[in-house]
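A single protein chain has been removed from this complex, and every other one stays in its place.
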Amino acid sequence: MILGLGEYLSLATILFGIGAIGFLVRRNVLIQLMSIELMLNAVNVVLVAVNRFHPDNHAGQLFAFFVIAVAAAEVATGLAIVIALFRLKKSVDTDQAASLKH
Amino acid sequence: MSSSTLLFCVCAFFALAGAVGTVSARRPLRAAMALLAHIVALAGLYLTLHAQLLAAIQLLVYAGAIVVLFVFVIMLIGPASETSGSGRAGMVRMTSLVLMGMVTVTIAFAIVDTDPAAPRLPAGYGDVEGVGGALYTQGLVPFEIISITLLVAIIGAVAVARGKTAVEKQIEAKEKARAEVEARLGEGAAPAPAE
Partner (left out) sequence: MFETYLPVFLMLGVATLVATLMFTLTSLLGPKKPTPEKMIPYEAGSNTTGARHLRLSVKFYLTAILFVVFDIEAVFLYPWASLFRELGWFGFLEMLLFLTILGVTLVYAWKKGALEWEK
């Protein structure tokens, strides 16, 4: 077995799928945020893998670099919102956050 | 089987197991630990793709900062961070159909695309000099925008996490009013309590 681009792309698709299902099915905000991280990571695998098979420049790795930095910012903001939701509803269940106004 | 293939298989297994564990764990703390395993496995995958710097950064930022942040918030929320069961049958059926399609197309591509020869890598591919050189010349504008993104995110996070909710403001106002009434009932015999 020789590793090609296809193996990496298949793995990344499955990982993305697991993340997407987790985001849609779970009702715990914390686990939904973790599922978003899974999806971002799957996209990073695609970026780095395609860059490996077209290695003229580092565009894919740079993109993955920036995705990681943006993910950190996203988690910081998202978790702050989770804390605010918890203080408001005393719960982290997304079904509790169904109204636009409290 | 070459060492690269072996590393890919081990890392792919742990990445998948970690992802499934994250999504299916009932306790958020277990999910965070599964996410950690997933992230470490992905760092190994980046090594098989000759992205050494990115593997190190993945560990530093994801394992070092993001998982820590998750664990902090789980501790902050305490036992309420566990929510009871989940079940959205219609949603599951619809998304799994779409995702099955995605996976089928990708695996079909992997079978059809029989070009196993990975191109020879230029010198310095994926190491600190290579990626760093590209980052500070080609990636100049995104690099500066990242700092602004972080600035905005932190301001938002601090404001949202520290700001008082309407309920808390009401409670505070009530307590203040009660304190005033009690002070008035005390007929000013005692000096006003220092804040």
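The chains carry the letters A and B, assigned in the order they are written, with residues numbered from 1 in each.
Here, a contact is a pair of C-beta atoms (placed from the backbone, for glycine too) under 8 Å apart; a residue touches a chain by one contact, two chains touch by 3 or more.
All of these numbers come straight from a predicted model, not from anything done at the bench.
Residue-wise, the contact with the chain that is not shown comes from B:4, picked out of B:4, B:24, B:96 or B:138. What chain B contributes to its contact with the hidden chain is residues 3-4, 7, 47, 50, 53, 57, 60-61, 64-66, 68-69, 72-73, 75-76, 78-79, 128-129, 131-133, 135-136, 140, 143-144, 146-148, 150-151, 154-155, 157-159, 161-162.
Taking the whole complex into account, chain A touches the unshown chain at residues 69, 72, 75-76, 79-80, 83.
Note that in this section only the chains that are shown with their structure count from here on.
With centres defined as mean CA coordinates, chain B is found 7 Å away from chain A. Remark: chain B residues 1, 4-5, 8, 12, 15-16, 19-20, 22-23, 25, 28, 31-32, 35, 38-39, 42, 45-46, 48-51, 53-54, 57-58, 61-62, 65-66, 69-70, 72-74, 76-77, 80-83, 86, 88, 91-92, 95-96, 99, 102-103, 106-107, 109-111, 113-116, 118-119, 121-122, 125-126, 130-131, 134-135, 138-139, 142, 146, 149-150, 152-154, 156-158, 160-161, 163, 165-168 touch chain A in the complex. Contact residues on chain A toward chain B in their complex (touch as defined above): 1-11, 13-22, 24-28, 30-31, 33-35, 37-38, 41, 44-45, 48-49, 51-59, 61-62, 64-66, 68-77, 79-84, 86-88, 90-93, 102.
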